[in-house]
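Here the complex is missing one protein chain, while the rest keep their positions.
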Amino acid sequence: MITKPETKFDLEAIRNEFPILNQKVNGQDLVYFDNAATSQKPKKVIQAIQDYYQNINANIHRGVHKLSQLATDAYEASRKTLQEHLNARFAHEIIFTTGASQGVNLVARAWGGKFLKSGDIILVSGMEHHSNIVPWQIIAQEKGAEVLPIPILESGELDLEAFHELLKKNPVLVAVNHVSNALGTINPVKEIIKLSHEKGALVLVDGAQSLPHMKIDVQDLNADFYVVSGHKAYGPTGSGALYGKEDLLKEMNPYMGGGEMISEVKFSGSTWADLPHKFEAGTPHIEGGIVLGKAIDWMNEIGLEEISRHENELLIYAQSKLNELEGFRPIGQAKNKASVLSFLMEGVHPYDLGMILDQLGIAVRTGHHCAQPVMDSYKIPGTIRASFAVYNTKAEIDRFVQGVQQACEMLR
Amino acid sequence: MITKPETKFDLEAIRNEFPILNQKVNGQDLVYFDNAATSQKPKKVIQAIQDYYQNINANIHRGVHKLSQLATDAYEASRKTLQEHLNARFAHEIIFTTGASQGVNLVARAWGGKFLKSGDIILVSGMEHHSNIVPWQIIAQEKGAEVLPIPILESGELDLEAFHELLKKNPVLVAVNHVSNALGTINPVKEIIKLSHEKGALVLVDGAQSLPHMKIDVQDLNADFYVVSGHKAYGPTGSGALYGKEDLLKEMNPYMGGGEMISEVKFSGSTWADLPHKFEAGTPHIEGGIVLGKAIDWMNEIGLEEISRHENELLIYAQSKLNELEGFRPIGQAKNKASVLSFLMEGVHPYDLGMILDQLGIAVRTGHHCAQPVMDSYKIPGTIRASFAVYNTKAEIDRFVQGVQQACEMLR
Amino acid sequence: MESIQEIQEEIVDDFALFEDWMGKYNHLIDLGKDLPEIDDAYKTDDHLIKGCQSRVWLHADMKGEKIHFSADSDAIITKGIISLLIRPLNHRSPDEILNADMGFVDEIGLKEHLSPTRANGLVSMIKQMKTYALAFKAKSL
Partner (left out) sequence: MESIQEIQEEIVDDFALFEDWMGKYNHLIDLGKDLPEIDDAYKTDDHLIKGCQSRVWLHADMKGEKIHFSADSDAIITKGIISLLIRPLNHRSPDEILNADMGFVDEIGLKEHLSPTRANGLVSMIKQMKTYALAFKAKSL
């Protein structure tokens, strides 16, 4: 056991690490509340990118020369960081991807392409991001399998009773997110996995929204597949990872063909390399892979508990302030929530509100948040979503709430 | 017509733009001759990455807020840069990818997955990188199609007579690189495309090695698909592009499922977005996409003619110097060559030579260069490959040649 | 009747009166509120313009030689923008519409609406108006 160093949560120091936050937008200080779309990057991450290109940039894995070795070592060290952070058993259970979407697509194609049969059933939660719906639809259609939604309750929580019923159909795989990007709901994935396993179904967990906010332990969860996205967790764009259990990954088809992923190539037939290389065709996003590890280090330096404590404070504060406004309607009120606040203001279209807030220098997201089925189940076209990161402040929330009020006055 | 500004080729100024070149490796000044694996990045590119993260980082395409607009505009401006650089008809014929490998995989899956039929024949040149072989093998196996190699001659050129014969089998697609990474051969792709089209075959050109070295005009070539890789052309890792003719791209299946690529998602079935978004699922590598455009701008500022003139000088100089060494055996002596020099030294294993050169601070690549079939056709296990970029010098070649000599003395 | 350009200049002048974005947006919201209602029969999926975050329905009729536009949106700012586009282009011939330069939106200082992102439907709206014009022109040939 490593004893944690004493950390003191110093919000000002944290903010100072994000140069972009010092910016004026439309003449006003930027308030960035679009963190669920992508987070901003600390200096440490930006600097690590520069260091990579100025000191060790080279193609990895095959070079005998020094730079290639340094780059390879850094890349593999980052894989190890991810392994430890997610508590995977082996480093080769971590596959670098370009983001959560590619992770899901990889599994849908490489697992589904090999094992999915006509008539098979895949359960997909009704609060999934399109990235955890469409890949299953595509492969299911190819294979004659069926994708069934797990309904959600008015509270924004999964309907676990309905899920129990659906499990009786013996699905082969269940796809669910750990945290919903549209509602903020934290799903009981450990329980979902346990129930699914009892019925013989594998479970893929979409952790795009959990990585930035909470401790993840894939072994404790007993997840079969777990996908994360780097750019939402203070890391570079185009970075991400898939965790998969060794025995599952070993049995799967390769995903892409190319350099790195082969053992031998002949026109008469080729053979595949061992894990993790089998799934990493072509020159990877080396900078992204390496620096994703630095972003994780950065989060751990602050401490995930501190991060989620702070974000939770912001969420509660924002909710109580918005509650005072007339016509405020929160969308998604699960008991267990991450720092995502989706809502509507009566008589105001989300798009209009977003435009006015932008004029005030406040960045929120409006629309369906790539989760149309969620919007359909609430019978709304979309929401306004404010999502908080570790660098956000109560003062920013005050400005935001004031902005919402001002906008509503203009628009109503 | 834009008249080109007068440029003077200033090698020292160019070198000054690459901070990494000022480095000592194993106590010696670095000589970086592994450019075909990946190129180093000029300050302008590194700075553009930093600027992106410090000023406009945001998720693109869906945000109404300012940062999202700025990032989207920069991303789409880069697409336009690529369109102009490759002379595509439309910007939406440019699909951002993570590299050349993903480009080929995308076409193999999204075109082949829809149109390939049992018994169909795909011709793949015998000097392809694994990235332009394996994706075809995978989809061909799935569809019961067949991949046949176009043989190469001792000179390292494609056997065009054999190609003529193979065309009589009415292949549906021909896959060939513009420049071979293992041999340096510049293939007569315009002629290959013309002949293939006469037989009704589509042609995919792998331009991973041409983008950094020469002017590319996809309309003049009449290529159906053309893939490039950013990291080999002074751009960030994880960046690249696929060019495809509009009508072909429109007909193809989507490649990955996710955000961005949909028009509407319902559990009863989803519909796809227009080009180029149909093929860009999930949050793309925004930094990479934007900065790839900056890398192209940088190349154009120097001028592609100047770049290839300089590199060609280096190639000829290196060849003549190496020729003076005992036991020098060039691999690949096509009349038309880019700045890739593959060779063997009699009685010396490439790996040993590479190790000694590394001790001397000289980075070359040794091995099969992800082109095993090429090595098989020469019946050699691999080669030593020195590949030059615009920032390399004759003085570096002198050190390299001296290093080869010294290594041979030690090893023989 | 004033020319397309004259109306555009008028609009630009109107907006020039406002010193800050608030004034501009309030004016835009007022324009949105004043937009004549579209016939409910045209608020169908066929008339939806793709690529807008808010829903936009656009319909066009040929009355004599001239095209008549009607439109609606569920977002009020979007309605204001529609109104800006319809005012100069309404009751014009297909050729006039096809040749119209719509750069005036930029001059108003509403550039953020002009960016070709999919969140913003302005470009799609202009395109759709010109597509209608082209269709009517083709029919009349």
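Going in written order, the chains are labelled A, B and C, and every chain counts its residues from 1.
FYI, a contact is a pair of C-beta atoms (placed from the backbone, for glycine too) under 8 Å apart; a residue touches a chain by one contact, two chains touch by 3 or more.
Not measured: the values here are computed from a predicted model.
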Chains in view touching the one left out: A, B
Touching the absent chain when the full complex is considered, from B:76, B:157, B:352 or B:396: B:352
From B:42, B:282, B:367 or B:403, residue that would touch the chain that is not displayed: B:367
Sole residue of A:41, A:66, A:245 or A:294 that reaches the chain not shown, by the stated touch rule: A:66
Residue numbers in chain B that touch the chain omitted from display: 26, 349, 351-352, 355-356, 358-359, 366-367, 381-382, 410-411
Chain not shown, touching residues in chain A: 60-64, 66, 68-69, 72-73, 76, 263, 274, 277
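Please note the rule applied: only the chains that are shown with their structure count from here on.
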Geometric centre distance via CA averages, chain C-chain B, whole Å: 44
Computed distance of Cα centres, chain C from chain A, in Å: 38
Touching two or more other chains - residue numbers and ranges from chain B: 62-64, 66, 68
Contacts with 2+ other chains: residues of chain C: 53, 112, 119
